[in-house]
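Omission of a single protein chain aside, the complex is shown with its protein chains in their original locations.
Going by the order they are written in, the chains are A, B and C; count residues from 1 in each one.
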Amino acid sequence: MSESKKKQTLLKVDKLKVHFELKRESWFSDKPVVHAVDGVSFDINLGQTLGLVGESGCGKTTTGRAILGLVKSTEGTISFEGTNLGLVPPKKMLQLRQRMQIIFQDPYSALNPRQTAGDLVLDPLLVHNIGNSKERQERVDELFSLVGLQKNQQLLYPHQFSGGQRQRICIARALALKPDFIVCDEPVSALDVAIQAQILNLLCKLQDELNLTFLFISHDLAVIQHVCDEIAVMYLGVIVEKASRLELFDNPRHPYTRALLSAVLSGSPDIKVDRIRLEGDIPNPINKPTGCRFRTRCSFAKEICSEMEPVLEEKSVGHWEACHFQTTSN
Amino acid sequence: MDDSLETKEDAVLRVMNLSVDFDVKGNNVSILSKVNFGLGLGETLGIVGESGCGKSMTALALLRMVPSPPGKISDGEVLLNNLDLMTLSQKEIKKIRGKEISMIFQEPMTSLNPVFTVGNQLVETILEHKDLSRADALKEAIELLRLVQIPAPEQRIKEYPHQLSGGMRQRIMIAMALVCEPKVLIADEPTTALDVTVQAQIFDLLKEIQAKTQMSIILITHDFGAITEMADRVIVMYAGYKVEEGTLDEIRNSPLHPYTQGLLRSMLVIKPDSSGFKMPLPEIPGSVPDLLNRQPGCPFGPRCSQATVKCRSMPPNFNLGFKRSVKCWLVDNGRVE
Amino acid sequence: MTQPNKPNSDQIFSSEEITSEPDVKWQDTFHLFCANRAALLGLTFVCLFVLVGIFGPIVIPADPFEMVAMPLMSPNGQTLFGSDYLGRDVFVGIIHGARPTMIIAVTATLVTVLIGITIGAIAGFYGGMVDNVLMRITEFFQVLPPLVFAMVIVAVFSSHIVVVILAIAITTWPTEARLTRAEFLKIKENEYVTASRAIGDRNFRIITKIILPNAMPPLMIAITLRVGITVIYEAALSFLGLTDPDVITWGKMIGQSRDFFFEAWWTVTFPGVAILLVVLCIALIGDGLNDAFNPKLRGR
Partner (left out) sequence: MKQAIFQRIFLGIVMITAVIILNFFLLHAAPGDVVDAMLAEGGGGDPELAARLRASYGLDEATHIQLIKYLGQVFRGDLGYSFYYDQSVTELLLGHLPTTLMLTISALILAVVFGTLFGVYAALKPKGIFSNFVTVLSLFGYATPVFWLGMIILLVFALYLPLFPAFGIRSLPEPEHAVGRILDIIHHLVLPTFTLAILYLASYSRISRASMLDVLGSDYIRTARAKGLSETKVIFKHSLKNAAMPVVTLAGLQLAQVFSGAILVETVFSLPGVGPLLYESIVRRDFPVILGVLFGAASTTIIANIITDLIYKYMDPRIQSIT
């Protein structure tokens, strides 16, 4: 986190594309293709957190899952510590998999209801055949105390826990294999406000203690602001803006980012940004608009926006934006 | 009693001692305990609380729509212009629903019947409450869709719910609720299932309509941001109790109940100066109490850092002024009882 | 039970969340089942029938094919349930018919379920092309009227007991396959399945250790009910005279008395009641399982 540490790139995603083919209506029609992720590139440095923010259907979750190989990527490369994951033999992949984990949004569906909490955390150790049974049990005990659960809770089933506690079990399971990199897929959005704080505190503490690297996916800008070093804003499968945390919130450039910021129901009246209200809904990712994807809802849209898709370019130092225009005053 | 001050005002809706019990495996569980509040003309009242605090049950109880069995309204009055809704016959209460008091719900995905067109469902509502021909009702339906700013309403009216986006569906729900220009609109988490940019649109729309029609709104939400956006007055609920009531400013700037304080502190907001990066957030420890095994005394006691021996008995509502009350022993230092 | 995370005030209260989900532990299900009187009654009776099937022919060693009385005698002291058109004792026939009925019902069910679950699980888990092909095959077997198809199989090959069992299994597995597939599709959506893949679990382990246990409740109900359906199915084939002629079964007793039942109601009524009772008891067990697995849906 601090500048003194060597900035070492842990994960590099280059032009990642994930397209899903849907069932066609009949044999004679084309297969509809959802362009869930449509050319996304970013790096994450060791020990840092990259925030991926956007509304539902923008492809942020798919990006996270494609990195872990949970959905098949159509194009692009993902490199972990300089190794291209696409070219790794399956055996090596199993080892790499231990070092990359994921925490899910819904702690209610992320835990198998027919396994006890202890078994759930033990499972990764069994799958990868780590240690003997005594060592494994010790590791599980250690993990339980690490995430703030009690040892005697290991025998309970998931439905006997509250939402916050379930999310702690999920975190313990993700940490079991001592990963370096964790995809946090909306880890707090299904939780009550008071519990959100507990989990965010836990995640920050763990990151510090274990030197973890996070890809933090959320639709909630306040959460993103609280935990991320760098932030990428996604819209309809592409990144429209990418900058450091300070830069993005001080100086949002892309019209979509600004609209998103002003749409957040702030809770404090002190910030009354001039509101940019977006018209309409997010277009269907099957028939995305030509040119700039955001043009259908953008008040600055001109002719060129429907003809050419803007590329993500560095408009000022460390601040990337995909827009044909300079729409901000500064 | 505690809400004697309420009667002074010309409230559209007054709720007194509203209580709902559920029968869970033969045990009587109190889901809602003696909730009181008033709702003024053109006012927006926000009801906020964590999941399971009884806020949605309040909404259903107002229109006597508590699922029964297992639930039942065990006590209380709901006065709509001095008419007690709790004493009406089934037939009479149906005339109130959708006409005097309307509701919109959290899940616009499932709140519309999937096998009928949007127009069909709108027209049927109009015909239920108004003496119109089908053609006139259809015209009115299109007008309503225009009112809730749906583009090309003549087209949309022929579509099925699954063909519309979440935001659109919620607009349809609002249109349906507005058919009879109701005095009160109950919005139960109206934007929770929607994206932020669409959320903002819906709130703008509600405010616009409220300005036009002087309708009163009860906004039920877990999101304090939504409350700030919409509400004039706020009720904070916890474990079936109203624990605090006050104006938006009062609640936000000087919350008195430890639960409200904790809720506001632990809430994340966007900070203009980006401060507090990765700083530990204040937490409320533990989780909401088990309603099946209620302990005597203040329900927030186990999670409260300031709990004293006195908190083993239930605190009453302390009235601190006009429509300002707190249910906590901490404020009991010589004030009104 | 669960202790809260550690409130920093003195622990005055216990705090837990109300759990609205069904109890998922197998023990709970077992207790719920045992609390259901109708289901226990059904279970008792089925056990009784099994005992009859095992020990009946030993206790009453009479040959069911032997003509012991005048033809078409109404129930009396000598022949408890009367005699059929050849003067054979209906009661002895029922006792001796229990064993083959049960053997066929249980083995045919096992084969059916094995085929059905395997195909359904593979189709549901892998999806895509695999699913497409398997489901088309399933559909194909579903448009062939089961009884007609089974009759054809028996007619073409033989009425040997193994052929009959296979004929029953081949014609009925699609129901189980569809059910298993539907369950797999539903459970696959849960994030805990994705979570298992994230920790590097292999497909076989995910199918058998993660998804199958969660799919078990509806499958167990279906399997129980399948036993009853197979009893009736076998009876229908026997009724038509398509099973092994050397083995006495209840369906066959009804079938052979078909031309005489206006004169002798007892020849069809008693074997029919035997079938009805066994299957009814199996249904009660199925109902009990259903209630035990879904306490919230009791009585549906």
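Annotations
Going forward, a contact is a pair of C-beta atoms (placed from the backbone, for glycine too) under 8 Å apart; a residue touches a chain by one contact, two chains touch by 3 or more.
Since the model is a prediction, treat every value here as computed from it, not as a measurement.
For the chain left out of this panel, the touching residue among C:80, C:147, C:185 or C:216 is C:147. Only one of the listed residues, C:46, C:254 or C:292, touches the absent chain: C:254. Touching the omitted chain from subunit C are residues 136, 139-140, 142-149, 151-157, 178, 225, 228-229, 232, 235-236, 239-240, 242, 251, 254, 258, 261-262, 265, 268-269, 272, 275-277, 279-280, 282-284, 287, 297, 299-300.
By the touch definition given at the top, subunit B reaches the unshown chain through residues 63, 65, 67, 94-99, 102-103, 105, 107, 110-116, 124-125, 128-129, 160, 162, 173, 176, 179.
Keep this in mind: only the chains that are shown with their structure count from here on.
Placing every chain at the mean of its C-alpha atoms, the farthest one from subunit A is found to be C. When every pair of chains is scored by its C-beta contact pairs, the maximum goes to A-B.
For the pair subunit A and subunit C, the distance between mean C-alpha positions equals 47 Å. Among all residues of subunit C, those that touch two or more other chains are 5, 16-17. Among the residues of subunit B, those in touch with two or more other chains are 285, 287-288. Those residues of subunit A whose C-beta lies close enough to touch subunit C in the complex are 65, 68, 70, 94, 97-98, 101-102, 104-106, 109-114, 123-124, 127-128, 148, 150, 152-153, 156-157, 159-165, 170, 173-174, 176-177, 198.
Contact residues of subunit B toward subunit A in the complex are 50-51, 151, 165-168, 195-201, 203-204, 222-226, 228-229, 252, 262-263, 266-272, 274, 276-278, 280-285, 287-288. By the touch criterion stated above, subunit C contacts subunit A in their complex at residues 1-3, 5, 16-17, 19, 21, 23-25, 189-192, 194-202, 205, 210, 213-214.
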